[in-house]
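Complex shown without one protein chain; remaining protein chains in place.
Order as written gives the chain letters A and B; numbering starts at 1 within each chain.
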Amino acid sequence: MIEPALEETTNPVIELDSATVRLGGRGIFSDVNLTVGPGLLVAVLGPNGAGKTTLMRVILGLVRPEAGTVAVLGRPPAQARPAIGYLPQRRGFDSSTRIRGIDLVRLGLDGARWGVPISITSNARRRRRIETHRIEEVIELVGARAYAHRAIGELSGGEQQRLLIAQALVRKPRLLILDEPLDSLDLPNQAAVTALLRRICTTQNVTVLLVAHDVNPLLGYLDQVIYMAGGRAMSGPVERVINSSTLSELYGAPIEVLRTTDGRVVVVGQPEAPHVHGHRHELVS
Amino acid sequence: MFAHAFVRNAYLAGTFIALACGIVGWFVVLRAQLFAGDALTHVAFVGAIAAAVLGYTELVGLFVLTLAVAVGMGALGRHGQADDAAIGIVFAWILGLGVLLLAILATSASGGSGVTLAHTLFGSIYSLTPGGSRLAAGIAVAVALAVLVAVRPLLLATLDGELASARGIPIRALGIGFLAVLAVVTAESTQAVGALLLLGLLAAPAGAAQRLTASPYGGLALSALLAVLAMWGGLALSYQIASLPPSSAIIGLAGAAYGAATLYARAREG
Partner (left out) sequence: MSTRLSLDPISDLRELFAFPFMVNALEAGTIVAVLAAVVGWYMVLRRQTFAGHTLSVMAFPGAAGAALVGLPTGLGYYVACGGAALFMRRARGSARRSYGTETATIATVQVVGLAAGYLFLSLGNAVLGGTETLLFGTFLGVSRTQVLALLIVAAVAVTLVAVSARPLLLETIDPEAARARGLPVAILDTGFLLVLAAAVAATSQITGALLVFALLVAPAAAAQQLTMRPGIGLVLSVVFALLIVWLGLGIAYFSIYPVGFYVTSIAFALFLAARLVRSIRTRRRAR
């Protein structure tokens, strides 16, 4: 069996208490309180430059808060790293990359393992068998079995994303962090990947934290939203955070949250650079 | 220095060859076709040796083969991605062919294959005959004029192919034509600087010019100027210093110009 790096826990997976972070002399966010429990699908939203990626880096232990505390799985973030799967924001693979998806996933398991990759002893061979089984298991989980043996460069954006998620999941993390995973996907793929993430949360008891710039593909799947703006953050269920009064208080400026007839959310009036939730043409009509 | 005929010949041919290289090279760098240029120089090497083996004058074999390959490359279009691995293997094979031909030359002709090798690879600008140098100069001038005449369509086709075709510019024919021109310059400059080094005359002055100015006409002029200066300087230096081969001197100066331009550009930005 592949053991997860840290035992299961019902404690909060992420806990920030009055956390304040500055980078390069600039204040990113201050006095942030939030709690995320296990097995939840959580989105981190907000305009560009609000500090979403910085928050991810704090949770990963790459950035230390100036004030307040951060605990991941009840420990300092750096200690919890082995139990976190991280999918950074990245462009797709070059179309001529000649490596299979399954090899990519395997590298998620042993990519950082130094030493000659030949299994000679029976222990080593047994371990390899266990690992192969786990790799196939996680590929099945993300639904990529049909194309895991093809060159990763030939696959579509959605297919590559699934394999990358498999790569992040293969070591049984307790927390999965994805930075703008839906960024380069078309709408059907966005829905499919979101549904997949939801399934992973529920069946694997993994907390999934994803940074997004548009809440709409995620509506109906989210358990919790962390909205960052104006140097602060609000955390809670979707309705409680994404509404006119909460966001106005957050931005310190009059914000209106509109719901279109088909349930989409549009946020109007942000003082930042033009960045609107939902599609522009919907706003106009 | 100019009392000697061989020096005059060298300067005559060299000046115009440098001019052509500077102008053509500027577009080669802009079009990111240095790989094609590199390939063509290798082909030129093989062409020259093949001609020597078959008994034609070097020039004919050179031009024919290089032109044929250039047009072929252009006609096949941009096939797929720039597969470096395939290019590298083909390079090596073409050079291997050249080595074979060289060996055949050594066994069949009256020797002197080592000289042929050195000259084809590294140039022999001081061995030009008056007729040869006039011919070289003439070809170079024709090439330079050809590019200058097409400068605006070529520029547009390079920077914005779609707009160019919309304006009625035949970008495919232009592309093939450009490669043909590159082939002519390549074949010709092999005498002066040698197959291995002429890539330097194409790349370094143009690279330097593009670091120093974004203006197309200014860049073209600067590229040509730098190439010619490198040629003059290199010839003069190698005349003064007997053990300094002319091609090394010329490329050395061109490279130095590029290095200086890079440092200057970085200092200006930073």
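Worth a mention:
As a convention for this text, a contact is a pair of C-beta atoms (placed from the backbone, for glycine too) under 8 Å apart; a residue touches a chain by one contact, two chains touch by 3 or more.
The structure presented is a predicted model; accordingly, all values stated were derived computationally and were not measured.
The chain that is not drawn here is touched, among residues A:I99, A:I130 or A:L187, by A:I99. Of the listed positions B:V7, B:V99, B:L156 or B:L225, the one in contact with the omitted chain in the full complex is B:V99.
Along chain B, the points of touch with the absent chain fall at residues 29, 32, 34-35, 37-38, 82, 84-93, 95-97, 99-100, 102-104, 107, 114-115, 117-118, 121-122, 196-197, 199-200, 202-204, 206-207, 210, 243-245, 247-248, 251-252, 254-255, 258-259, 262.
By the touch definition given at the top, chain A reaches the unshown chain through residues 81, 86, 88, 90, 93-94, 97-100, 103-104, 107-108, 110-117, 151-152, 167.
In this text, only the chains that are shown with their structure count from here on.
Computed from the mean C-alpha positions, the centre of chain A lies at a distance of 53 Å from the centre of chain B.
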